[in-house]
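Below is the structure I would like to discuss, written out as structure tokens.
Every protein chain of the complex appears in place save one, which is left out.
Order as written gives the chain letters A and B; numbering starts at 1 within each chain.
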Amino acid sequence: MDRAVFLRALREPASMGGLAPAEWDVLLRQGRHVGALGRLAALAAGAGVLPAVPSRARVRLEAALEDVEQQHRLIRWEVIRLRRALAGTGLPLVLLKGAAYLHAGLPASRGRQFSDVDILVPRASLHEVEAALLREGWKMEALSAYDERYYREWSHELPPLAHPKRHVMLDVHHNILPPTGRLRPDPRLLLEAAVPVTGDGLRVLGPADMVVHSACHLLQSGEHDKSLRDLGDLDALMRQFGAAPRFGDELAARAAALDLERPLFYALRFAARLFGTPIPEATARAVRRAAPPALVRAAMDRLFAAAVEPGPPQDPPRRTRLARAVLTVRYHWLRMPPSLLARHLAHKIGGRRGRG
Amino acid sequence: MKLGALSASELTARLARGGLDVDTGPFVVRVETEIPALADELRLLYQDFPVDEGDGLADFHVSVRRPAGPLGLRRWWRQQAMAYLDDVRPFEPLPIGMALPMLEWSINWCAATQANHYVMIHAAVLERDGRALVLPGVTGAGKSTLCAGLALRGWRLFSDEFALIRPADGQVDPWPRPISLKNASIELIRRWAPDAGLSTPVPNTNKGTVAHLRPPVGSVARTGEPAMPAWIVFPTFARDAAPRLTRLPRARAFFKLADCSFNYESLGLRGFTTLSRMIDGCDAYEFTYSSLEDALSLLGALPLP
Partner (left out) sequence: MIPSASRDSSEANWRLAEGCRLHWKAWDDEFVIFDEGSGDTHLLDPLAAEVLKVLEESPEEVSSLAHRIVARLDLAPDSDLTERVRELVERFVALGLVEPARP
């Protein structure tokens, strides 16, 4: 499926007012595949072009907006429950990603579909947090012994939890990247710079940290189907925060402090190409220093562009499948030392089929 | 233009090349297939539905194809059919003889997962005197047989599977697609209405023998006419039982209805308000019956709320 219509809709929302019904046919399907139908709807509403959308398409967009509102309500509820469950630990509750955008009232949350909650806690408090959650009724998803060990020892998060009454997935992170990887951002920096929202003990990452986090997650995640949506987050965050006069320098400084200049380079590069995301000059200069050699850059460009093609989830064109396979291997390399990686991949291929 | 007006070769060609957009009322379904037998069945069952010529915007996209194996070859023995919904494959492949049931289930699946602008109840719906009768129930309560029986004797068919309720005004939108019948029901309906258009029964499916009943042409012609619901009747088939219709208290009816909904839980307040209003405006009953004749007379005599 041609992605030009989809990307143009995200980059120039007003253009949705002039699309032919046959183009809507493609746009709605692509939007649904990448979980961005809500975002398309919010952008169209924001640009004031909903009345110009063919009625059968408009009905779907409006329903998507309502669905997103409902998801947001349930996430707010989940965070209230979380706050109460963890009140005894005395820790501030630091929200990440979607739940953070929502509670901070950021434009990045508009129309954004999500059903998980991600939080960041100090590694030293992991055990206490886990114990409190289990006491309050959260349950760990049933995993193989191997997968559970993978999470606890090699990963940057606990195995996923959910409260059986509500089935909202909770991911408890102690870092934003795995500790076994090549890149080692110091999570204490993130926690120290976290800012309060709503005055209830809820916190979110500082603006520059939010951008860096969404950038590094974009390329490090093993799930490329979410890449386009994450790039959309990055774009929204940059458009909001990038306007502030000193933000360009702050972002450059934080990326350096967190050792994440290279992922930020890639993410900003792809966001600019796909959405025309404006990049402050100070940031551009700083991350250019961290740029890879030209050949690597070109190869990554091609790989990434192919990987984020919003095709159908189960039968991506061969080009996309290969691109994703290569990026996935790269992701695992970044997460694990080669010896562990070999063991992990052998287990994944030889053992039971993945959960996905 | 109606689908039945297409020549057999034209229909086959359009189905195989890019798909045919069928206007089923609330949804335009793009059907794609290169399986000849399926084209024939569509010709029989969907002949009265308009083909959407216009604009190329379909609500659901279903492709039923023979799956290719690892070398790109397709099996010649024990041929299979596979459904691709918007290019996603939620079902395992089935014997090629089940291509039609597969198409029908796929369209149902699309609606259940992609139509949150409606509050959707798993129910049969029919209309008389301008008001809708909603028959919620799990599959196996004889809902489809009851629905077919009533639709062939004067009730206007809305649907055998979906009550599509509009949150804005509480009306039900008709979606009179072919009715699926199983095992003994097939013969029963054949005797009930010898002229009824039935597809060739497919034996040995995981649900037994399955056939589809062509929706009455009068019902298909009126897909643009919704109706306010008046009666919510929970049917139970009990062989040799005396027919019985008992009023159900409204609060209980609310919960039974919500239990039968595809999307009540995900709609939040919208779902609650819509179903509350529906319960306000309807009489709810539990209904035990053992014959279509009983059903016809008792349901036909239900007073307006």
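Here is the rule we go by: contacts are C-beta pairs under 8 Å (C-beta built on N, C-alpha and C of every residue); 3 or more make two chains touch, one makes a residue touch a chain.
Keep in mind that what you see is a predicted model, and the values were worked out from it rather than measured.
A.B. asks: From the list A:A20, A:I80 or A:L189, which touches the chain that is not on show?
C.D. replies: Only one of A:A20, A:I80 or A:L189 touches the chain omitted from view, namely A:I80.
A.B. asks: Out of B:A58, B:M98 or B:I279, which is the one that touches the chain we can't see?
C.D. replies: Going through B:A58, B:M98 or B:I279 one by one, B:I279 is the residue touching the chain not shown.
A.B. asks: Could you pull out which residues of subunit A are in touch with the chain that's been left out?
C.D. replies: 70, 73-74, 76-77, 80-81, 84, 135-136, 165-166
A.B. asks: On subunit B, what residues meet the omitted chain?
C.D. replies: On the subunit B side, contact with the omitted chain comes from 249-252, 254-255, 258, 265, 268-269, 272-273, 276, 279.
By our rule, only the chains that are shown with their structure count from here on.
A.B. asks: Averaging over Cα atoms per chain, report the distance between subunit A and subunit B in Å.
C.D. replies: Once rounded, the distance between the two centres reads 39 Å.
A.B. asks: Quick check on the complex: what are the subunit B residues that touch subunit A?
C.D. replies: 28, 54-59, 61, 86-89, 114-117, 266-268, 270
A.B. asks: Over in the complex, which subunit A residues touch subunit B? Could you list them?
C.D. replies: 20-22, 24-25, 29, 32-33, 54, 56-57, 59-60, 62-64, 66-67, 69-70, 73, 311-315
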